[in-house]
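A single protein chain has been removed from this complex, and every other one stays in its place.
Up next is chain A:
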Amino acid sequence: MRIGVITFPGSLDDRDAQRAIRLAGGTAVPLWHGDHDLQGVDAIVLPGGFSYGDYLRCGAIAAVSPIMTEVIAGANAGLPVLGICNGFQMLTETHLLPGGLIRNEAGSFVCRDQTLRVENASTTWTNGFTAGDEIVIPLKNGEGGYIADSETIARLEGEGRVVFRYLGVNPNGSINDIAGVSNERGNVVGLMPHPEHAVEPGFGPDTSAAMRSGVDGLTIFRSALKSVLAA
């Protein structure tokens, strides 16, 4: 199973995402923003970072990169696509996902281990969970406030397309504590927190069992591998 990770100018977590894919049992394929080639991968990760220095709007310039033509066509044809943080911002800028992300309500960058509730365990990227599962993965963003008009929010809630919700603390002022959403089909998911930073014992969030032992992010990548195998 080959999962592509696209590197944009200013991507930070592309290598971490590749590593997460390998630890989940897949093959990571580095892809380049300037190409028009997905190299036949089975799924795509748009990684976190600060593409184009967050100029214009976060993710806006990356969203019109050459390779995004193929990503949008693929996503619309059912190719699994995961957008993490800056990648989530790109997905909203391309309108593959509804809504937008604005500067954190408190105005400051937030970096913490964040508890989330998995609200929808039927998407391509969450089928390894059970709805209601609580997971802890790192969150680190300055512009992570999820917003959409009330009609869109009602539709997302009604259709079960709120995939992850912040628990305990709403770190950025997101409407309804929304941390991640999916498209109608469930193959495209975007979230602000970083599952790729919770994939290896010794380097993840603290758990009650041991320091830095949290690997809740692995299930997200394994879910996609399972979906691709089943397809």
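Everything below uses one rule, namely that a contact is a pair of C-beta atoms (placed from the backbone, for glycine too) under 8 Å apart; a residue touches a chain by one contact, two chains touch by 3 or more; residues count from 1.
In the analysis below, contacts and distances are computed from a predicted model.
Asker: Unshown chain, UniProt name, "Phosphoribosylformylglycinamidine synthase subunit PurS", "Anti-sigma regulatory factor", "Multicomponent Na+:H+ antiporter subunit D" or "ABC transporter ATP-binding protein"?
Answerer: "Phosphoribosylformylglycinamidine synthase subunit PurS"
Asker: Identify the residue among A:4, A:80 or A:99 that touches the chain left out of the display.
Answerer: A:99
Asker: Would you write out the residues of chain A that touch the absent chain, in ascending order?
Answerer: Interface with the chain not displayed, on the chain A side: 56-57, 60, 64, 92-93, 98-100, 102-107, 145, 147-149, 173.
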